[in-house]
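With one protein chain held back, the other chains of the complex are shown just where they sit.
For chain A:
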């Protein structure tokens, strides 16, 4: 048996580290984002901006250390929020630059009158930007493909490293599911004719650039809902502080504009308000780092909600190919004889199944693989869809292997009989999830069955554990396979999926998706072929393989550049992590207010109601130092949390209840306690600032 490549260990979602230089580099962008027209899109930070403008005016009128310090930190709060967004965007910019270089300056060799089969059609040189869908272009070795399209003639190896980062070339050929080519990639060998499918400016690369730069970013549904919550909290706190002034006047402690603004800013959820868009951008970025392009943030969010995963058996659950696991001789035939015949019939068989038979014969029966040259009078019979057999004619012996029915017919045709034991053995293999190959021979002794080869699907290592995690997360997995129900059931059991769809046609897949959705479930799937396109479009999360057809890529809402179907699981995790990060930081942000009240309220009113000094449980130095410390903490916590916002909070697949418990402790309780410490520490430093005592 071949040693299959070690399957990649399940990778936990994690993100890159934040380089402090990134903060500095993004600073100019952060300042540029102070434009009120941009600020108004973020209601919480807009209120901070307006507050900062008010305190600036107030400080100009009644200058002093305290008003100016507060004003400066309020502006810094706004800048820090912009900085978070700028840093998140900055990560995509470099990638966009590389992509842009691939796009510029390509010319195309258009074939105005190309028809299938035309030998040497006339061609004309046009700029790539002028290509329209439906145009045909020819691309030869060394040239850049001028636009997205499908290969309609020829086969070529293509270097797609500009978009996938993968240096190994891929094969693209006309017809079938590997026909899509992407503009900006390079043909390494041969000549292909490509039918253009994209409009100028809307090519895959254009979309990628827009995505990684965040230019096409729109607020996702959940972001909008969260913004509504944040805006309403902001309104409540604005009203609470605005109405505080008449109460304060009555109490004989009228407050300055600076103090009131400081209180508003301390209370409104600035932490999450500042980091919200960075979290969204970083979520997309985490996908990009895994070579997945999400066409919208909406799709990433939907990934977190997925209830049902449709997974293709081949490549996702099992290693790509079936492998020979055992020789089963029948009717007194020796195992060695069967192995020998099977090996002979497979020598010219370049399919993975065929090669695995040769390997098994060598391992189990010490049969060396003979080369074609050392066998005289040998004719290899290739597999055809009609005969459903392949084999070899050597020295008057005709050996065939293939599906039980086909080989059985071949034997009876020549007067031989197929024993009941063959049928039983084939049945047993099928029931265990394997595929039986029957090996038969026609020679001087007549036609007879020698035995069977047990082909087995090899389930990927670690996949079972992965599915158990998914189950704990409440996600049901459904295996999609073209196999018969018996085989499918056996593999489903071995892999630990919850359900399977056997002998699946594209229509079945579609029906399954619709059935799940009718029950209110969200469905995710991967696909590559043109006939997957409707299902990809119907699924809530449709991940198209980059190797697939343009139709599939168009229909899905994500494209996996690595074409690795297992990645669907990671995509789900990233979607969840995105939402968890938002929820955790919102909770943290609101919980922070408790400590700020204990800092600011006694500072405002202890002078007139000395009893309120009892609320100053942090024993802050003075009213001005207390308010300053709260505001400084409020601003600095944004910067401190930028890495967390970009990386996402730690996520471990587990049940909802366990996740909630953990996050409430860390971000809820932590959010209450941490600012008490932080504000006290800042106060210890701030009290030495002259003018703030």
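By our rule, contacts are C-beta pairs under 8 Å (C-beta built on N, C-alpha and C of every residue); 3 or more make two chains touch, one makes a residue touch a chain; residues count from 1.
The rule is short, and it goes like this: contacts and distances are computed from a predicted model.
Engineer: Which one, "Potassium-transporting ATPase potassium-binding subunit", "Sarcosine oxidase subunit delta", "Dehydratase" or "TRAP transporter small permease protein", is the UniProt name for the chain you do not see?
Structural biologist: UniProt lists the chain that is not shown as "Potassium-transporting ATPase potassium-binding subunit".
Engineer: Looking at the full complex, which residue from A:267, A:299, A:525 or A:679 touches the chain that isn't shown here?
Structural biologist: A:267
Engineer: Quick one: say which of A:98, A:232 or A:363 touches the chain that got left out.
Structural biologist: A:232
Engineer: Among A:615, A:636 or A:689, which residue is in touch with the absent chain?
Structural biologist: Of the listed residues, the one touching the omitted chain is A:615.
Engineer: From the list A:28, A:127, A:176 or A:221, which touches the chain that is not on show?
Structural biologist: That would be A:221, which touches the missing chain.
Engineer: Tell me where the left-out chain touches chain A, residue by residue.
Structural biologist: Touching the chain left out of view, chain A contributes residues 221-222, 224-226, 228-229, 231-232, 235-237, 239-251, 263, 267, 301, 304-305, 307, 471-476, 519-521, 575-577, 579-580, 582-584, 586-587, 590-591, 593-594, 597, 601, 605, 608-615, 651, 655-657, 659-661, 663-664, 667-668.
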